[in-house]
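Working notes, beginning with the structure itself.
One protein chain is absent from this view; the other protein chains keep their places.
A, B, C, D and E are the chain letters, set down in written order, and residue numbers restart from 1 in every chain.
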């Protein structure tokens, strides 16, 4: 598709960074996965709570929600904690709402029953794509937590309908690229995030022109890169859960 | 495209609601537009400030930013003010960041010089599509404010590169529809917002599966509806600015 | 009383600005009135809620409360939103407590039953006297909301005991004036607000010497101007409610 | 004027409670007065700061401002601290703005020069009339602080133009009464506060109908009681400052 | 132990400042003590509440908690109120947790039953050792409040197990000193606070090297000074409660 030598880490335009899932990273959470997309590392913990938020009580349905945070020194220069500033910023709100929506799209909430899965995504190290890594890793932690409910006899089978993964794509120096690292992301003209299920259907599409508006042809090229990338991630997720 | 009799207000699937722009709605703002998309009514005020935020000083570039709020009783049941709750919610943050980005995409910030345009979008009445109405109306208020700078001799020509408009699309009862009203939006399976320039290029694409993930064919159908809708809005904006 | 040619908009010392009430300004609120005192325009929405605050429950009495806000660009230069600053300022608190007390003074709270009327006063454009315009307009919105309860059969008759209106008076360049606009208010030596019922009785009297303390004779002159002004406003309110 | 035996502490309708001023109550403040109106006791500390708020710099004028707070157990039942609730309430805002305005009315701010007097009124024990006691006591603390500037040679003479005092009046069981204690205040039909200078001129007039609106005759009776009460307080203030 | 002439107020190294307890300082609190350690003066009010925090309900046990605050002008230069800054600072949190723990250590919470004692320590004047004076005075206020419950027949006997007092010690210019005043505290190399019961047992030990770390010998010397100081305070507390 484009000159592959252009990427700053030697990847081809359509290549993911090395992606790994370290399950059981901490011992108390019902699902605990350290996901890496290259140098981006996010700890995804899933907590099972035997209740739902008050606005949902008595409906016989479960809930999945997420929180997202970066450690202050996950990045090249330190950023202040949101707890010190006394409020959660707009970007954080956007991301945690996105993670929650993405996971709920693949869970049968009726089958889950009146319980909640709380996902915590804490970025230990950030090199671009932290929100897409969070979704991709959180799916594995969620699967572990739900399988735990089955193992304990609290559910007959996992309420997961299919898998879900997410990836960023963008146009850098005129070329559509898959899975941008921080160096690429910071000078991308267009930045898109796709959340796509294992069956190739879309849960979320988010695209922003950082500089120039983009054309229909560019939109289609990015969409195709993301479809292929998420197909690959779904295979890696399955493999991790079998391991 | 689909059975036109299905819409709750008699529109065809590809029809906008009646869209009007009332310029000069208040007398102090440099641009003041009351935009209506059917029963959705948003007051868009543009304020010129002869300075930029501190992080941008000395770079010779201008800035455009936006704030968004709903009056408590814009909706069927009253919602509490964000000032009473002591913080601005996540949804509000998302929307005002979106409005700001969308407008900046069509302004030559170097040509604007070291001044800011502050856009305030206050929803007086809400019947779906308040964020897309805000962007579409704010563009007209912005154009008025920039033309005012030209009229005062502070700028040689307007730093607008082209127009920008926004529209929502969605899949309701299996059919792709343009410009959802509240009744449609509240049971849409898929909800997308597109921000598109007068030249037909994309500034923002945001799509969310509220229930089921959506297919590639559905994504393409929604994209086409939005392109046509924004083309129509661009004509209405031009006409309003000539009036 | 004084040289009538002195007022900056040609009014005589004892004249109100043109006062209008636009009922049904928005469609969802149970009472919705856009009140104008000259260029001052306030949207007064009344919401009926079938409950009372927790500290009042079980007493068989209703409640009326108010919130007040200015749109950022209601004024000549933009002022920041209170939601962005994360708290409601002292002036806003004073005004919304005043509006609530003024309206409760004319409502038979036992007859209202255990329900609340929430009044929202949002200033769209400010040219002095926004708190007195808010009270005067809110009374009309309140009457509409209460008549709505009668029309629905929820109340046998309106629990309003009489009408209430408010007006500002002040001493400008040595002369007592009625209904100050912003230009007058900003260099008044004394500024008073009176809230007076349709039967000519006082609900609130608030006077402040902005520069020099004022004499007993001046206090009496201002009181008389306000009594006459509110008598006139009561007639206009009645007429609007009959319309 | 009314049956004097009716007051719950044996006073006549037009009598003040015993009023005392204990100067030098704490040792660090430039003025420190413990004022008592019967069982109401307020510690008024005046602090001299050799600067003014930023919005006033370079104008050659001084400033006087006030803060007001009640100790949690100043009252019959404990009330939570405003610092614990994370914000200052509306009533506190109203009172501290009132105290500041009242004191500024008798200070020649040009003669004060570019310095601030910060008044802190902390209620140690509350039995009604805490805001009027605060103003009356704060005047004495302010006078001490200003005399201290003269003594140090920083000012040639005190910038006080005259004295200022405040008192509450109200209608209880149909009778106008001076200087209400808590028992009277809590079932007053009308509650007014007057701030009056030593020369008998008005700085602030604040009246509220707690139950029924009040007539013109009642307004005049309350005004006269307050004028006499403040005349008496001015004498007591002078005597305290001579002591 | 060291050259006694070195202390800035003429005390010997092992001497307390004059300590007094003024009981019944305010009239509404169930226990109200103004404690003085030299120029440090703290008002300690104890409030009885017939309930416990929600997390403790139904366990048949009581609770004792404390809040601590300084008046803005308790110190040489004025410090802003925590209510104005919108949050309670870290130092305040530490101190109020310390006061609460110290008092709970000598109360039989089962014998207290499901009620709370809320202690408010408000520093009127600060000259060092405000937290230790608070604990020492709060014990007396607590004893008064508990004796009041006995007097009312709500408790058969006071649930106090023994007395508790607190004192600061430190190393100043190389010498261990008891009960530091502000002048000493501000250049102490080591600063320790001990909370010790009437029977000579430790409730809290807190020591901090402000400059150089301290040796085992120094730790032992400070511990012995504190034991003797608290023994003396226990006698003074007993005497005050008998008075």
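Rule of thumb we're sticking to: contacts are C-beta pairs under 8 Å (C-beta built on N, C-alpha and C of every residue); 3 or more make two chains touch, one makes a residue touch a chain.
Everything quoted here is computed from the prediction, not taken from an experiment.
Visitor: Which of the displayed chains are touched by the chain that has been omitted?
Guide: A, E
Visitor: Pick out which of E:16, E:99 or E:203 touches the chain that's been left out of the picture.
Guide: Of these options, the touching residue for the absent chain is E:203.
Visitor: Check each of E:57, E:76 or E:97 against the chain that is not shown and name the one that touches it.
Guide: The missing chain is touched by E:97.
Visitor: Looking at A:26, A:157, A:186 or A:199, which makes contact with the chain not pictured?
Guide: A:26
Visitor: May I ask which residue of A:56, A:124 or A:189 touches the chain that does not appear here?
Guide: A:124
Visitor: In the whole complex, what residues of subunit E lie against the chain that is missing from view?
Guide: Residue positions of subunit E that touch the missing chain: 87, 89-90, 93-94, 96-97, 101, 105, 192, 196-197, 199-209, 212-216, 219, 223, 227.
Visitor: For the chain that got dropped from the picture, name the residues of subunit A it touches.
Guide: Residues 26-29, 32, 39, 41, 43, 45, 47, 49, 67, 69, 71-76, 78, 81-84, 86-88, 92, 118, 120, 122, 124-125 of subunit A touch the chain that is not shown.
Here, only the chains that are shown with their structure count from here on.
Visitor: Expressed in steps between touching chains, what is the minimal separation of subunit B and subunit D?
Guide: 2
Visitor: Among A-B, D-E or C-D, which pair gives essentially the same interface as B-C, with more than half of the residue-number contact pairs in common?
Guide: D-E
Visitor: From the mean C-alpha coordinate of subunit A to that of subunit C, what's the distance rounded to whole Å?
Guide: 52
Visitor: In whole angstrom, what separates the CA-based centres of subunit A and subunit B?
Guide: Averaging C-alpha atoms per chain gives centres 28 Å apart.
Visitor: Among the residues of subunit E, which ones contact at least 2 other chains?
Guide: In subunit E, residues 86-87 touch at least two other chains, as defined above.
Visitor: For this entry, which pairs of chains touch?
Guide: Here the touching chain pairs work out to A-B, B-C, C-D, D-E.
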